[in-house]
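Only a single protein chain was left out; the remaining protein chains are all shown in position.
Right, chain A next:
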Amino acid sequence: MQHNIYIYIAVMALATAACRVLPVTLIRRPIENQFFQSFLYYVPYVTLAVMTFPAILTATQSPLSGAAAMIVGILAAWFGASLFLVAGMSCLTVFILELIVI
């Protein structure tokens, strides 16, 4: 017998919300431990880098356009382009390249 799909959706939402809300609501003051602070300083950079590559290669129709989008994105961000411009240039790179490649 199949479960009620709405109960499924509710359990999924509640379990996810628990992960999101617990740390910020249970802990009232910043943790002073130096290792912990250093660890958290590196977390965002590491996690976003890990999520970007190699996933970007399989997000597009051709790995080539994904790789090109990554290079364009890195260069644009390095030279100070805004968040929106970096994202837009990456998209445009893929669109133009795939007109040629595919």
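Note that contacts are C-beta pairs under 8 Å (C-beta built on N, C-alpha and C of every residue); 3 or more make two chains touch, one makes a residue touch a chain; residues count from 1.
Note that in this section contacts and distances are computed from a predicted model.
J.: Determine which name in "Galactose oxidase, central domain", "AzlC family ABC transporter permease", "Ion-translocating oxidoreductase complex subunit B" or "PTS system, fructose-specific IIA component" the UniProt entry assigns to the undisplayed chain of the complex.
T.: "AzlC family ABC transporter permease"
J.: Footprint of the hidden chain on chain A, which residues?
T.: Spelled out for chain A, the touching residues are 1-3, 5-13, 15-25, 27-31, 34-35, 37-56, 59-61, 65-66, 69-70, 73-74, 76-78, 80-84, 86-95, 98-99, 102.
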